[in-house]
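The block underneath contains the structure these notes are about, expressed in structure tokens.
With one protein chain withheld, the remaining protein chains of the complex are depicted in position.
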Amino acid sequence: MSHSLKPTADIQAAVHADYLHLHANPELSMQEHQTAAYIESRLAALGIEHFRCGGTGVVGVLRNGPGPVIAFRADSDGLPIKEATGAEYASTAVGQLADGTEVPLMHGCGHDTHVASALGAAAVLAQGTEGWSGTVVLVFQPGEETGAGAAAMLADGLWDKAPVPEVVLGQHVFPFAAGTIHLTPESAMALADSLEITLHGTQAHGSQPQDSIDPIVLGAHIITRLQTITSRELDPRDAAVVTCGSFHAGLKENIIPDRAVFTLNIRTLTEAVREKVLAAVTRIVTAEAAASAAPQPEITTLYRFPRLFNDPEQTGNVATALASEFGEDRVKLVAPLMGSEDFGALGDAIGVPNVFWMFGGADPSDPAPAGNHSPFFLPEYRGALDTGVRAALAGIGHYVGC
Amino acid sequence: MSHSLKPTADIQAAVHADYLHLHANPELSMQEHQTAAYIESRLAALGIEHFRCGGTGVVGVLRNGPGPVIAFRADSDGLPIKEATGAEYASTAVGQLADGTEVPLMHGCGHDTHVASALGAAAVLAQGTEGWSGTVVLVFQPGEETGAGAAAMLADGLWDKAPVPEVVLGQHVFPFAAGTIHLTPESAMALADSLEITLHGTQAHGSQPQDSIDPIVLGAHIITRLQTITSRELDPRDAAVVTCGSFHAGLKENIIPDRAVFTLNIRTLTEAVREKVLAAVTRIVTAEAAASAAPQPEITTLYRFPRLFNDPEQTGNVATALASEFGEDRVKLVAPLMGSEDFGALGDAIGVPNVFWMFGGADPSDPAPAGNHSPFFLPEYRGALDTGVRAALAGIGHYVGC
Amino acid sequence: MSHSLKPTADIQAAVHADYLHLHANPELSMQEHQTAAYIESRLAALGIEHFRCGGTGVVGVLRNGPGPVIAFRADSDGLPIKEATGAEYASTAVGQLADGTEVPLMHGCGHDTHVASALGAAAVLAQGTEGWSGTVVLVFQPGEETGAGAAAMLADGLWDKAPVPEVVLGQHVFPFAAGTIHLTPESAMALADSLEITLHGTQAHGSQPQDSIDPIVLGAHIITRLQTITSRELDPRDAAVVTCGSFHAGLKENIIPDRAVFTLNIRTLTEAVREKVLAAVTRIVTAEAAASAAPQPEITTLYRFPRLFNDPEQTGNVATALASEFGEDRVKLVAPLMGSEDFGALGDAIGVPNVFWMFGGADPSDPAPAGNHSPFFLPEYRGALDTGVRAALAGIGHYVGC
Partner (left out) sequence: MSHSLKPTADIQAAVHADYLHLHANPELSMQEHQTAAYIESRLAALGIEHFRCGGTGVVGVLRNGPGPVIAFRADSDGLPIKEATGAEYASTAVGQLADGTEVPLMHGCGHDTHVASALGAAAVLAQGTEGWSGTVVLVFQPGEETGAGAAAMLADGLWDKAPVPEVVLGQHVFPFAAGTIHLTPESAMALADSLEITLHGTQAHGSQPQDSIDPIVLGAHIITRLQTITSRELDPRDAAVVTCGSFHAGLKENIIPDRAVFTLNIRTLTEAVREKVLAAVTRIVTAEAAASAAPQPEITTLYRFPRLFNDPEQTGNVATALASEFGEDRVKLVAPLMGSEDFGALGDAIGVPNVFWMFGGADPSDPAPAGNHSPFFLPEYRGALDTGVRAALAGIGHYVGC
């Protein structure tokens, strides 16, 4: 990789400024209007061709002679969390949920570092065209947190509008030491499915259970039964989770209610296991309702996250490039995470390899940095952005560097 | 019993008027301010000595020479139900819950017939003093629906302020044929205990159950376990119910919450069984929390209803008096009800016998009259009130008639 | 009732001798060959017409002029229990189970007192024909313990061969004070159904649950679910029990077995509740198998006991007759027992009233006599037999006495 693909001090300063601006102005998923406008203005300033895609998504395209076409994705949405980091530049922004409720907003998952790092890498590439050859598609994706953003960009014709890449790269900040990288070949993060299940019973006075079909007792049996999916139906080596995150039924202690509503969050690492688990959930919910002589429950999908499958060969290649940038001991192969990401959909949609890595954003001397989605989550931004920009360039440079 | 203890046409008309007024003006439990004022005005009009007790309770005392002192109770509260009977005189009243919420109100349990019948009986007694001898204490009790009213009157010194009776009588309307009476010697209605139980867990992301103590799974195991109290711990011949009327936990499908709250309603027919069930609930909840390595749950009592124990001897006597009034075939001994009443506390507090009966308020030709607490509950008021007044007088007359 | 229907001292001595003989020679259900022969010889000695019915059943018929025909039943089988009473006349008998196993035998349920009392009553009736008029059918029934005997006699044409009675009487000894009687109008003992349920799964190594359908986990969910039948599906006032008395599955800790077998014993007091419970068992077992994706389990009936319904009017009449014999305070109406008896089938088969009572057989000064089916069960035989004979005569005499 050429030495020319390094950020200058000016670019570093711009990355810091971008980060501080973004950090102070988080927006909700699929509502990243200001963020998109900001990205557009920055790409324009860098003279990079760009267009909107998927509403609040922005695509920048750097065409620089013959060579590979590759894509690099940065996600841009914030979270409905009240920032409690105490940082001078902490967010005080508020947003509005679909139902009109005002909520405090925070870049609680570090997507601000993703966008700033991508803009920094774009600046380096735009200014250092002699150091590389090919085409780089910068995908600023909205709505990662809700699993809606990648799908929206694809639905809006992302790969019709942008050059089709031979690989899609992406990265995510985590609270391990800045200057270090984690990768997972193959399944890197979990497929996720969220379901809402409504049980129907028959209301009766609490003193007359014989006139009821009790949906709470039915629900209790379903919850206990669902535990057997991971304990008895899957290969013990197949990581999977079936979590019931909420269960709501009844208003009064002496009235057996006529319904119960609960939600499930299902995590798996392969499509085969996912389908096995979903089928088992349906089978158990249906049969338990029959055991209660209750009507058929309703099972509705709230959302799903696709697989994040890192192509083993390309991941090996990128790992080597990252090791060359950060040092072998700073690049670590790790076990899959049970968290989810919609990044994988971008490459899967066109059958090209994905490579996704995690970069450290924490002060290496901090013994217990707060985790993503915590109100206290706060990357040490200079180190985090330095890592993010260099990792982006190392990954991109592997393909288009000369 | 003397013939003099019969309502005149004028009294019947007044009873109808009282009923229609009360029916249109229901009030919430322990908020029966207008109702109490109305009762006071009616007692005043009849020249009956009276005083407030327990806030919105009213006690009337008819002293009529030597003889037994007996008490007769009528409860006066309405319910937060929107009346859907379509009656001309249907309630359109609204009330305010403790939290300020406005709710529609309805005399959905027929307490309006109780008060009107008691006033009618009072009128007969007041006007027909030559037909009886003794003292009759009329207890217009508030707050039956919440189990708070009898306790409030007792706490306010009911039996210090009123003459101490040798028996306490009471009655309740039900949707069986007007002109008929049901009684149950000994345990007549259920003791009721309502509990709220808060389970404490440890919150974690849905993908990381290992960091959680899952209060929903804990709750499901508790609910299934609680079924064994009636199925395995009690004599099958001991009627008892443990109902979980509500269960609430969690906000999002992918976050394991840190708590779950559920409520129980427990019905038993004897104090011994009640104590066995309550001890079993505590034992199971405590042990299941230990099985989950969860902190000790909190168990709080929402309210309780005492036993309603009909003294067998006095109940036999009253049954005979009622049979003489309505005909043998119209007075029926029935099995205990699993519903609850706080009437029993009135006599139990001073160790005197209670006698409580149910009187029919439905048009005998109605094949399926709506039940108590239904928005469609509507006694055929002429028949109901005729039955209620006559039954009250028959019961009272058994003791003070000449 | 005439004074002539009293045992003479000679008859009392014969009753004692019969008892001691029977007690020392118990036989298994439906194998009462010696017992039947003994009964025949005793009836022959009394000159009473008799015949075999249902294998080891014996029917004696006393025809004594015009008047009612009534039946009186005494059951005759012993139990496979090793007597541990230490009585001089204790049984040392052994019997052979269907599979050839030798077992010690004992009259552990007191049927020896039933037969001896019935023979004593027969002697009184046979010798005192001037004191009564009508026909008495003495039904010495085998196989009560297994629920097979009444059915066998009915199948063998009992009421074709014997005069059809207008009422069937019966009695059973219990360890309360001799000289006292307990009766229950209407449902007196439980209907019982015993089922064996075989769950089918798929065997796999314990380390590979994904290859199994685990019948033990399935069984555990069924057992917990069955608790909800009594806790949620029945009126709390309907006494019922669903007991799982055995559960067997698996040979090795590290092999998930391919089947589990468990047995249920179901007790109810009415046919309607019985059918509700049996339907619920089938529904739950079927649905839980479906929840496990397991094949349909097999549900087989091991045996059933019919209802024992005491006709209220005739029971009242007999109670009066018994009270006249033993004193009002010695005859007590009691709650139904959850134990079972096949006596009720005898009258139900021909639609005539049954009346069954329990007579005390314990020394009144014994504070804790051993219960029926205990190896220590031992009536104080003089008192027990005196009570049994007098009660039989009082009951019979009510119908045929003059």
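Each chain gets a letter, A, B and C, in the order it is written, and its residues are counted from 1.
To be clear about the criterion, a contact is a pair of C-beta atoms (placed from the backbone, for glycine too) under 8 Å apart; a residue touches a chain by one contact, two chains touch by 3 or more.
This one's a predicted model, so the numbers in the text were calculated from it and none came from an experiment.
Taking the complete complex into account, the chain left out of view touches A, B, C. One of A:Thr56, A:Thr228 or A:Asn310 touches the chain omitted from the figure, and that residue is A:Thr228. Of the options B:Ala37, B:Leu97, B:Ala287 or B:Val334, the residue whose C-beta touches the omitted chain is B:Ala287. Among B:Arg225, B:Arg259, B:Arg274 or B:Arg390, only B:Arg225 touches the chain that is left out of the view.
Checked against the full complex, the one of C:Ile48, C:Val241, C:Ala321 or C:Val355 touching the unshown chain is C:Val241. Per the touch definition above, the residue from C:Ala249, C:Ala345 or C:Ala362 contacting the chain not shown is C:Ala249.
Here the missing chain is touched by one residue of B:Thr56, B:Thr180, B:Ser194 or B:Ser212, and it is B:Ser212. Looking at subunit C, the residues touching the absent chain are 190, 192, 194-196, 205-209, 214, 216-217, 219-224, 227, 241, 243-257, 260, 262-265, 267, 302, 337-340, 373. For subunit A, the residues in touch with the chain missing from this view are 224, 226-232, 236-237, 239-242, 267, 335-336, 338. In the full complex, subunit B touches the omitted chain through residues 207-210, 212, 214, 217, 221, 224-225, 228, 231-236, 238, 283-284, 286-288, 290-293.
Assume only the chains that are shown with their structure count from here on.
Set against the Cα centre of subunit B, the chain with the most distant centre is A.
Measuring from the averaged C-alpha position of subunit A to that of subunit C gives a distance of 70 Å. Distance between chain centres (mean CA atoms), subunit B to subunit C: 43 Å.
In this assembly, the C-alpha centroid of subunit A lies 56 Å from the C-alpha centroid of subunit B. Contacts with at least two other chains are made by residues 207-209, 214, 217, 221, 224 of subunit A.
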